[in-house]
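Heads up, one of the protein chains got dropped from this complex, but the rest are sitting where they should.
Every chain is named by a letter (A and B) in the order it is written, and numbering of its residues begins at 1.
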Amino acid sequence: MSQILMAAGFADPVFDQQATFRAAMWALSRPGRVEPIRAGLAPPAPLNAEAAALVLALCDYETPLWLDPALAGAPAVADFLRFHTGAPIVAEAREARFALIAEPVDMLDFYDFAQGSPEFPDASATLILQVDAFTAGLVLEGPGINGRTAFGAAPLPADFIERMAANRAGFPLGVDLLLAGAGGVAGLPRSVTVKEG
Amino acid sequence: MNAHATGAMPEITYNFAYLDEQTKRMIRRAILKAIAVPGYQVPFAAREMPMPYGWGTGGVQVTAAVLGPDDVLKVIDQGADDTTNAVAIRGFFEKTARVATTTSAREATVIQTRHRIPETPLTENQILVYQVPIPEPLRFLEPRETETRQLHALAEYGLMHVKLYEDIARHGHIATTYAYPVEVAGRYVMDPSPIPKFDNPKLDDCPALQLFGAGREKRIYAIPPFTRVRSLDFEDHPFRVQRFAQPCALCAATGVYLDEVILDDKGGRMFVCSDTDYCNERQEAGHRGEMAGEAGRASPSPQPSPLRGEGADGALNLSPTGKGRPEGPGEGTWGVPTTPSSAGDPGSARAAPSGMTK
Partner (left out) sequence: MYVAAKGGEKAIRNAHALLAKRRRGNKNLPSISLAQIAQQLTLAVDRVMAEGSLYDVELAALAVKQARGDLIEAIFLIRAFRTTLPRFGYAQALDTSEMLVRRRVSATYKDLPGGQLLGPTFDYTHRLLDTSLGVADEAGEVDDEARQADPADAAPVAMPRVTDLLGQEGLIEAAPADEGAEPFDITRAPVSFPVDRSTRLQTLARGDEGYLLALGYSTQRGYARSHPFVGEIRFGDVEVIFEAPELGFELSLGTVQVTECQSVNQFKGSATTPPQFTRGYGLVFGQCERKALSMALVERALRWKELGEEPGAPAQDEEFVLSHCDNVQATGFVEHLKLPHYVDFQAELDLVRRMRAEQAAERPADGIKEAAE
């Protein structure tokens, strides 16, 4: 693997990481609101720029990372992520602290990822789902939302509402979702209630 | 580093906002989990900071992890921007992050605080970072982390209610006046840091993001914006906050938290806004309290003169800028609820203030 062929990481690692983190932070603080990500990355396909920015901002050698089959099938993706973050890429979804999902429609069940424990609910996975567009059709309630808010993204698993309901029912255990694409990121923490809009 | 005791030592340089990037990522990941599980204390590997544990290292680490070049930072301690520790922490970030600072709660994007929530209502896009000494609300009931962790896991908070109820039985009041426990989003009982319980209602449904950092105890927790935060209470003893009997002596504000300033050794005292920014803003808008100068005159500092480093006279000056006190509007109302020792105490007959315009 030649370094010359490697797609570039952040132009300004300190400030680009900070800005991307802030987008993720506000996204999880205000579920459903899309926060812009401007990182200017051109990662190898099928990894999208927004998801790549989140991984580069949040992952390092301390965070086992899992890739869905679509991403794992493209070795350049793992090389890119490993080179820029040092994160160990794991084959077992349950071992991952971050999971990167390029094809949400076919994704594993939420329960296949670490849920945390009653004593340490923070020891749970954060799932980064690549989306093409932010749309509508859902209504969100919960911490971070002033009343209720409309939300939507595509593509998502067909049983998304049921999955999110089960995830909410397990609170304080559960996974947290970052939906990345279309120039931004939206957050769906485990505390959110998702309903049909 | 080798020993080169005779030569100059090499300059030491630090990263933006002091922390290295790996440490920031670790803290940032903890912040994200804290937001996802409101009120739950996320363990994090707090670093040693160049200020002592207990002096805001948790808040400083959280601030350092969120801060970016476009932020405008405000730091308060006891509500005031010019308290020594607030000055020291603000100076730290000016030096290590070259970030813009302000004393205005409206202009700030990040506010680091110790013991107060600003009086000026916070808005969306603002981040309030609390310095936390003891993050565990159950600590004084059960000192063991191994036990309290279980109690949180089981949402077993009966112990806390028993403690509060014992207060009522014994004193007729809940005797907790600060660091008053709250329930966040219907699940976790949380210590809001040692803010007076006067500030507790501001925690609820707050548009800003509230982050809590405890460095020595290595915990981070959060309240997302617009989150239900309920102060624990009982049906027959609802949660109530302290009321002050009089307005701020400088800006005449009511319904705000006041500092009591001792004016002399004869029981003289005045009450002024704890939030200096809020007080100054009101004074600039023309509001005048009992002890304020005439409009147009420089108003006296609402705070006691800060500590001076041992200097010309080597003394610590703790007296307020305006010495003496005004004719009181009536005995027993200087913020002191009528008590046997203040109301009608002949010893507290007061002279007109010297050096103050009434």
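In this section, a residue touches a chain if its C-beta (ideal position, glycine included) is under 8 Å from a C-beta of that chain, and two chains touch if they have at least 3 such contacts.
Here the structure is a predicted model, which is why all the values come from computation and not from measurement.
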Q: Could you tell which one of B:46, B:151 or B:164 touches the chain left off the display?
A: B:46
Q. Since one chain has been left out of the picture, which residues of chain B touch it in the full complex?
A. 1-6, 9, 12, 14-15, 18-20, 22-23, 43-50, 52-55, 57, 72, 77-79, 81-88, 90-91, 94, 100-104, 107, 114-116, 133, 144-146, 149, 171-173, 175, 177-179, 194-198, 216, 218, 242, 257-260, 274, 301, 303, 305-311, 335-342, 345
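One rule holds in what follows: only the chains that are shown with their structure count from here on.
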Q) How many Å are there between the centre of chain A and the centre of chain B, using C-alpha atoms for each centre? A) 35
Q: Would you pull the chain A residues touching chain B in the complex into a rising list?
A: 13-15, 17-19, 21-22, 24-26, 28-30, 57-60, 62-63, 97, 117-122, 124, 126, 142-147, 171-172, 176, 189-191
Q) Along chain B, where are the residues that touch chain A in the complex? A) 15-16, 21-22, 24-26, 28-38, 40, 42-43, 65-69, 124, 149-150, 152-154, 185, 187-188, 207, 209, 222-228
